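Complex shown without one protein chain; remaining protein chains in place.
We call the chains A and B, going by the order they appear; numbering starts again at 1 in every chain.
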Amino acid sequence: MDFKSFRKKSPWILHYNTGSCNGCDIEILACLAPKYDIERFGALNRGNPKQSDILIVTGPVTKRAKERLLRLYLEMPEPKVVVAVGACACSGGVFRHMYNVENGVDKVIPVDVYVPGCAARPEAIIDGVIKALEILEKKGKEVELPRWCSVEVKPPVNRVKLLNRCLEELHGRRRG
Amino acid sequence: MVVDEVKVPLRDVRRTIKEFYNPQEWHFITVNGVDLGGKVELKWFFTRYGEEEYFKVVTAEASYEDEVPTITYLIPSAWISEWELADLFGLNVEGAKKGLFLDPESPQAPLRRG
Partner (left out) sequence: MGKRITVPFGSQHVALPEPVRFVFQTENEKIVDVEVDVGYVHRGIEKACATKFKYMQVGYVVARVCGLCAISHTLGYVTALERLMGVEVPKRALYLRLLVSELDRIHSHLLAMGHTAEVAGYENLFMQTFRHRELVMEMLELLTGNRVQFDFACPGGVNRDLTPEVEKVLREKLKLLEEKALWLKDVYENDFSLALRWKGIGVVTEKMAKEMNVVGPPARAAGLKTDARAEFNYLPFKEVGYKMVVLKGGSIYERNLLRALEVLNSIQMCWNVLDGLPEGEIKVPVKGLPEGEMFVRIEAPRGELFYYIRGSQKLVLDRVRIRVPTFSNIPVMKELFVGMDYADVPATVISFDPCLSCTAR
């Protein structure tokens, strides 16, 4: 059976805060609330990575949140899209080059949609999610890995092993 | 604004605070450090409930190697400020664990100058 068209109708959202100021987070909450109501598009905010299709990330990715972010990303099943919400998730924003941040989500995981603004407006976030849905429809089942990651994947994929190898490489880079 | 500031040597800090501190009356705000190059100036801030614009400040200086006395015996909630101090200034605070904020890969003692 072809699940593609169904997937677009009920995307589940996973939201992770990697060091944002909460400004963008409350705007995402406002999206879920009655006035903007992202549920119109079937989107629900669920805190479970294994059931989610869209990962919304806010914040410039602090050193400690980096590993968690990678974990969440790799735990999500394919196809998946990543939306970076807010100026600081796109490039680091005001926090760029502070000593404990990574300057943006795309330094750690691949990003599909960038939503700028400080704070990003709810309209913009909804627009970003809709754009992400279009991308989601086109994506297949192949595993996408971060740019810095040199781990090779051959189907069938063992997710636990993949996760461990990626984390190892992350830690190796940290030491090296 | 009334500021009542006392300057004491580092080892007398705990005694000074013990003399006046009483949880019914005093509110402990925080302990703050300022790097002076080679040493850190520490300030313990207190205020009194119900009084307007009043601060009591206990000041001491510590070199990077000194052991800073903890006041968690008197004020149990002070641990978090002390741990922060130990983390961000790299000071040796009695009973404090490192790693409240910083990760092994972030720069150590970032708030030191130079």
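For the reader, a short list of remarks on this structure follows.
One rule holds for everything that comes next: a residue touches a chain if its C-beta (ideal position, glycine included) is under 8 Å from a C-beta of that chain, and two chains touch if they have at least 3 such contacts.
What you see is a predicted model; the values in this text were computed from it and never measured.
Check A:Lys9, A:Arg46 or A:Arg159 against the missing chain and you find that the one touching it is A:Arg46.
Within the set A:Leu72, A:Cys90, A:Leu145 or A:Cys166, the residue that contacts the chain not displayed is A:Leu72.
Within the full complex, the residue among A:Ile13, A:Leu74 or A:Ala119 touching the omitted chain is A:Ala119. Only one residue from A:Gly59, A:Pro79, A:Gly104 or A:Pro146 touches the chain missing from this view: A:Gly59. Although one chain is not shown, part of chain A still touches it, namely residues 16-27, 29-30, 33-35, 46-49, 59-60, 62, 64-65, 68, 72, 88, 93-95, 97-101, 118-119, 121-122. Mapped onto chain B, the footprint of the missing chain covers residues 1, 23-24, 27-30, 32, 34-35, 43, 45, 47, 49-53, 55, 75-77, 79-81, 88, 99-103, 110-111.
In the analysis below, only the chains that are shown with their structure count from here on.
Distance between chain centres (mean CA atoms), chain A to chain B: 39 Å. Those residues of chain B whose C-beta lies close enough to touch chain A in the complex are 101-107, 110. The touching residues of chain A, counted against chain B in their complex, run 63-64, 99-100, 174.
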